[in-house]
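The other protein chains are all here in position, but one chain of the complex has been omitted.
Our next item is chain A:
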């Protein structure tokens, strides 16, 4: 199965495609028997001896044995450790309820901010934006957020300052933006300076020098969702000529 999967890395797979584990009926006695172990990421599901594709997208592979499907979905499912942009919807007792775009609202303790104590409460209002990290996220429990890392530092998380625009893009684009040496990001950097906060839940917050520029960045990112690299570069070049 491993070789079958490796053959199709980089190809587009559709839900319903499947891989069968080919059981060899001959066992060589001289060579050591090595067990094939695969790690299935999102989009791949095991069903008995078969490996089913359950999302449409490109098959990716990370050595030695991790496979997953890189898809363009928009629905977010919380996962532990991911950083997201949330909107505070309610303050109830000692927790904030935060909308992260998942099926359920996440809870955020008011003590989970840098420097927060029982006396010293963070200044968070309903409707504020937060950049936070999941510390509990599984399918049976309410997800929990925190705005501090394990050492108690904010490390970039917390409440957003004023201004800027929030918009939604697909999760695939978010991952492409966050990838090291991301080409979308480097294209964007050449346009004009802007602040960009990218949450893994598909929300992106942008703040540039003027409202016009913020709108341009937001619309560029939203439209580059379904473009090839060359199309995107052409578009960015056009904007650059127009903007300068």
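The rule we apply is simple: a residue touches a chain if its C-beta (ideal position, glycine included) is under 8 Å from a C-beta of that chain, and two chains touch if they have at least 3 such contacts; residues count from 1.
Assume contacts and distances are computed from a predicted model.
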{"item": "Options \"Trafficking protein particle complex subunit\", \"Checkpoint protein\", \"Exosome complex component RRP45\" or \"snRNA-activating protein complex subunit 3\": UniProt name of the undisplayed chain", "value": "\"Exosome complex component RRP45\""}
{"item": "Which of A:129, A:171, A:204 or A:217 contacts the chain that the document leaves out", "value": "A:129"}
{"item": "Selected from A:6, A:120 or A:219 as touching the chain missing from the view", "value": "A:219"}
{"item": "Identified contact with the non-displayed chain, of A:54, A:79, A:136 or A:166", "value": "A:166"}
{"item": "On chain A, residues whose C-beta touches the chain left out of the figure", "value": "7-8, 10-12, 17-18, 20, 22, 57-58, 70, 72, 87, 89, 99, 101, 125, 127-129, 160, 162-166, 172, 205, 211-212, 214-215, 218-219, 225-228, 231"}
